[in-house]
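If you scroll down you'll find the structure; I have some questions about it.
For this depiction, one protein chain was excluded, whereas all remaining protein chains were kept in their positions.
Naming follows writing order (A, B, C, D and E), and every chain is counted from residue 1.
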Amino acid sequence: MIKKDKLYNVVSTLCSEESYSEVAFRNRFDKQMPSVEELGKAVELLRSVLFPGYFGSADFTPVNQHYFIGSNLNKVVEILNEQIKRGYCFICPEDKKDCDKCDKKSKDIVEQFLEILPSLRHLLVTDAIAAYEGDPAAHSPSEAVFCYPSLRAMINHRIAHELYKLAVPLIPRIISECAHSETGIDIHPGAQIGESFFMDHGTGIVIGETSVIGKNVRLYQGVTLGAKSFPLDSDGNPIKGVPRHPLIEDDVIIYSGATILGRITIGKGSVIGGNVWLTESVPPDTRVILGEKCIIRKPEGE
Amino acid sequence: MIKKDKLYNVVSTLCSEESYSEVAFRNRFDKQMPSVEELGKAVELLRSVLFPGYFGSADFTPVNQHYFIGSNLNKVVEILNEQIKRGYCFICPEDKKDCDKCDKKSKDIVEQFLEILPSLRHLLVTDAIAAYEGDPAAHSPSEAVFCYPSLRAMINHRIAHELYKLAVPLIPRIISECAHSETGIDIHPGAQIGESFFMDHGTGIVIGETSVIGKNVRLYQGVTLGAKSFPLDSDGNPIKGVPRHPLIEDDVIIYSGATILGRITIGKGSVIGGNVWLTESVPPDTRVILGEKCIIRKPEGE
Amino acid sequence: MIKKDKLYNVVSTLCSEESYSEVAFRNRFDKQMPSVEELGKAVELLRSVLFPGYFGSADFTPVNQHYFIGSNLNKVVEILNEQIKRGYCFICPEDKKDCDKCDKKSKDIVEQFLEILPSLRHLLVTDAIAAYEGDPAAHSPSEAVFCYPSLRAMINHRIAHELYKLAVPLIPRIISECAHSETGIDIHPGAQIGESFFMDHGTGIVIGETSVIGKNVRLYQGVTLGAKSFPLDSDGNPIKGVPRHPLIEDDVIIYSGATILGRITIGKGSVIGGNVWLTESVPPDTRVILGEKCIIRKPEGE
Amino acid sequence: MIKKDKLYNVVSTLCSEESYSEVAFRNRFDKQMPSVEELGKAVELLRSVLFPGYFGSADFTPVNQHYFIGSNLNKVVEILNEQIKRGYCFICPEDKKDCDKCDKKSKDIVEQFLEILPSLRHLLVTDAIAAYEGDPAAHSPSEAVFCYPSLRAMINHRIAHELYKLAVPLIPRIISECAHSETGIDIHPGAQIGESFFMDHGTGIVIGETSVIGKNVRLYQGVTLGAKSFPLDSDGNPIKGVPRHPLIEDDVIIYSGATILGRITIGKGSVIGGNVWLTESVPPDTRVILGEKCIIRKPEGE
Amino acid sequence: MIKKDKLYNVVSTLCSEESYSEVAFRNRFDKQMPSVEELGKAVELLRSVLFPGYFGSADFTPVNQHYFIGSNLNKVVEILNEQIKRGYCFICPEDKKDCDKCDKKSKDIVEQFLEILPSLRHLLVTDAIAAYEGDPAAHSPSEAVFCYPSLRAMINHRIAHELYKLAVPLIPRIISECAHSETGIDIHPGAQIGESFFMDHGTGIVIGETSVIGKNVRLYQGVTLGAKSFPLDSDGNPIKGVPRHPLIEDDVIIYSGATILGRITIGKGSVIGGNVWLTESVPPDTRVILGEKCIIRKPEGE
Partner (left out) sequence: MIKKDKLYNVVSTLCSEESYSEVAFRNRFDKQMPSVEELGKAVELLRSVLFPGYFGSADFTPVNQHYFIGSNLNKVVEILNEQIKRGYCFICPEDKKDCDKCDKKSKDIVEQFLEILPSLRHLLVTDAIAAYEGDPAAHSPSEAVFCYPSLRAMINHRIAHELYKLAVPLIPRIISECAHSETGIDIHPGAQIGESFFMDHGTGIVIGETSVIGKNVRLYQGVTLGAKSFPLDSDGNPIKGVPRHPLIEDDVIIYSGATILGRITIGKGSVIGGNVWLTESVPPDTRVILGEKCIIRKPEGE
């Protein structure tokens, strides 16, 4: 049993003004933080709505499809109404009355988000087919839907991106970080990604906020679409929101470990070799490979 | 509260024929999808059977070892019987009567799988010793068993690989993806890996389906054993199952970030340097390193 | 239903002396293994104590801060007392009476650990501010606290490192591996890391046991601070604990995929380019970049 | 740690033929027992379907009522299909092929059961109104629906009774016993109970299998509607299914602790006093009271 | 698989106007029902606050008592704020703006309730001592606190009664029904009960809304303190709130199965025998017993 003084002293210190800082203590106690767990549930439910029969309870059948999709979607609405409101509250000025605004904004956005779902499903189906076509180890698009990290990451991303476009704060980022943690794929919710997108293996892929990716693009593990540098404002803080990541045109393949940096364009149909470090635009149909092969030292006497 | 029309319209659209596609809707509703959660439990139980006293409930003692192992193994049998059957159903033609076949096949395979467990434990013990010997930060093989990602990934892989050899569909992949998500190590269940295998740190390692790895091999984080390209059939789809990944002979070490591509052979005892990009075979005892060092620009005035 | 003989035979084999090995069976059955789950809870609770209002139940307010922090901290004490004792037992010689010693050592260490918490919070606040300042996509330090992998990894690391310094066996490693699994960032608990540390994206970062990192350092995804090689003792086992990882001075930035190996020094204010492979010290304010750009093959006819 | 021999000996004895009996071991291992837990879930779901907005998740609104009721009802169908099948299997002769019959019977019955639900709701609404009208402490019929043991017991009973009428084995009894355990009210699923039925307080009420109760009847705690005796067959076993419990006509009130035994009739509008022991029929509008008041011994000197 | 039409028809009927009634559908969908589960948690927490070391997590010690009690009490405040508000909403007229009033009323009441806790503890301690003194099978008052149904019921009752006195709707009843379900003891929250109250065995005890019980009273199982009849208003509905249950003075003992009905007084120190049916007042120190013993028919020939 710990000595009473020890415990009380530490608690007092941790509650003291000296240990206090705006960062360590959230001082808007009347506003709840978004719940990562609830957002995880919303994504689970959306997955079951977009791909019924794969995910969610095993009881989906043609008989009950309206009820299954309807009730799951209604739960999504409930969760997002609350969580998006909390996202707005996270950044709104402290005056409490604003929170009615946050509430209203949240509900408007959820209604808009709902209408996008059919097109989201269409996009994700193209991603599943791309996975099947791009991976010789895949047996069917269904297998990709059910267990490929690329699809898991893209479901989260395409949801997060729609919320990002609707200017929802914080929530898209949380949804993306969930996929990041599960798959090792880090796509910023701001990234624009066209149909039929596939990431093989995926671990270590990074796609920055202002990236724009065309149709039918394939990335391998460890690819970075990053920023080369970013301008600072007069206070030395990075200026937010400036386009600083690559434009990848249709039909591009980028092999593992390649790094593409800055607001450059990779032309349609180009192929970027593994481990390449690229900071300038290339025209369509270009092949970029490592400049120098490695040195092979055979054993002595050979 | 969302407007009733909004919700009903989206549900109707998501249930409509236009939004329907073979990929988005599984249409064989009488066949349940395998359960990722149940397979996770089976692996947990196998872990407790293979390394009793490390995993599973804290009540393992010499007194009750037969009961502990016997009852956990019996639960594994129950789970695998059901899940492997679902794996077969996932790919079997739709006619329902076939599922008795799936059921029978599943039970046969589980019996075969059981018999392999003692040898599986033997292999995994060599992996634990290899981890201890290969990592200066390790204090004992036991520590590696208990908390090294390499061991966690190899338990899943060696289980998945046996099921893969028994031609079980889908299930091995799910087991591998679980380890991939937890450790960032992506080993295709088809890969053949010899005893005393160790992956230090592990994140980002990719080992392709037709890779063959000898004894006493060590990989570091970010190593890829991949395919260079793959032949397409006359419809433009990748031809499945062709050997297309490297053969790594005994006693090879491959440092972080190295990429080995294609059906090439890395000779016994070779050492492949970090970040190397290698697409041709090398004889035994070869050392391969990066061709060019980096450029170091000291600060001006120096 | 599996045949009875099959099941009994496999169980017998798995319980037999032949299948027995010191690694496969823990033979000190009177000592419980540490619980990964309980340690996870302790970290969750510490997170809520260090950043009240962000984590833990939603009911933190200025009114109840002493109670909230005090009762969570008390639970931490309970968990750590038990788990650290188990860590000691894991390595203590078998004689049971020693475990009273383990118990006492554990309690002493937990008391010491408590006193470090205020300084730990201070360090983590600097990390949150560094994240905000280092990432143009970040909107506030609070956002970094709440959902950045870098912060999540650093909370675990800074806790694990304190326990490592107090010579607690096994437990620090388990805490680090939890963060590794969640974030893909692998920091050995031995690594010394100064204030205002930020890892952008993070996946694939490896920081070795004897690394020393100054203030205000920033790493990108896939950076390795590793050992070049390690001396073996006369039995061929690696000698543990020798300093073998880099010293990174203040204000250094290391871009994605760079590999820094061995007991070298990266001088204050240096910038290491992406994918660089570096095995020699560099003076302050040095810029290191890849030696050779890649080869760009434009399409024929251009 | 228990001695190994002790444990093994007890287990052997408990597995031995001597300890074996038809009762102790179920020998039809291929047939699963019904799940009390699953049936509890089915009743919960039915409660939410019959009284939406009171029970079940908080998200019921006019907007989503079809989805809410449809998806909950579909889950009820799933659970009852499986559990009723198990009920049939519990009593069907051992030959395994019969279980297809059990399966089909179960599905037929669930379809029939569904159609009764609207009338079940109607009956339960009359019960709620009867509770409000019969208890001066009640504030509204809604309060009775939400928290009166009488309603809780009647929801279970009216469901169980319908299944009993459909000749489902075992399942109705399990559903009744759940309510018995929760409320202390023991109504056999065979009992026929008319509309507007209310049991005040309820604890200790027993209503036997062949009881028939009219409309608008009110019982108080501890009332028994039992059998006086029951005929034995030539083997001395009780003959099952013979009418042996009372007929209670409309508008009867029976006060606490009264015992009514045998196939007698309590005529319309009668009132049976507390603690009465009654074994003969009474005509309509009769009042039955205790024959003798108690003896009151005032203190000496008074 | 159920036929689609069947399912859709039943759902339509259950959603139709015909099946609709004010009782079956709650039509104030913007107001959530109180949560029985949350109120159960609040009572658990209050139990741990009133009897620390008996209930709640095992980590209560003198060191952390302020934190333990403070943080549990704070959780109670959170739960009651929300649930009492819902209780008010359950009965408030439909206009939504009133709910701010409900919210304010709830908070005021919780503050008042808090202040009563020390006296509540005092009363419950007297109840525990009464249990010890009244039951020869009890070994200590602590045992009574920990596992006697009487104490469990009285904790719920004394909490519910305070809320009843503060005019909280619905919530006190829910708290009482929880204890009723667990213990078979049904005490209306309105009943006034003095200190040192003990109910042995308890099952079947009923204590009505307007009962008043003095100090040091003991009841046995199956005792009813009920109403003899109740006046109806001009519409035939029972008039609520009229005193209609007995007054039991100090030091009274009432044995099992006795029924005391109507607004009568049982004088100080009286003893009421088992199974007695009593509807008139008795002076102090009276003994009431059954008027007639039973008839004993010895076997023939004796």
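Quick note on the criterion: contacts are C-beta pairs under 8 Å (C-beta built on N, C-alpha and C of every residue); 3 or more make two chains touch, one makes a residue touch a chain.
All values reported here derive from a predicted model rather than from experimental measurement.
The chain not shown here is touched by just one of E:135, E:195 or E:250, and that residue is E:135. Take chain D: the residues that touch the chain left off the picture are 2-3, 6-8, 10-15, 19, 21-27, 29, 32-33, 36, 90-91, 169-170, 173-174, 177, 180-181, 184, 186, 188, 190, 203-204, 206, 208-209, 222, 224, 226-227, 230, 236-242, 244, 257, 259, 261, 273, 275-278, 282-292. Not every partner is drawn; the one left out touches chain C at residues 1-4, 7, 11, 61-64, 67. Seen across the whole complex, the unshown chain contacts chain B at 57, 59, 63-64, 66-68, 70-75, 78.
Heads up, the rule we're going with is that only the chains that are shown with their structure count from here on.
Homomeric contact chain A/chain E: same residue numbering on both sides for over half of the interface positions.
Our note on geometry: chain A versus chain C, Cα centroid distance of 24 Å, whole angstroms.
Centres computed as Cα averages put chain B at a distance of 58 Å from chain E.
Residue positions of chain C with contacts to 2 or more other chains are 29, 66, 70, 73-74, 184, 203-204, 222, 257, 273, 275, 290-292.
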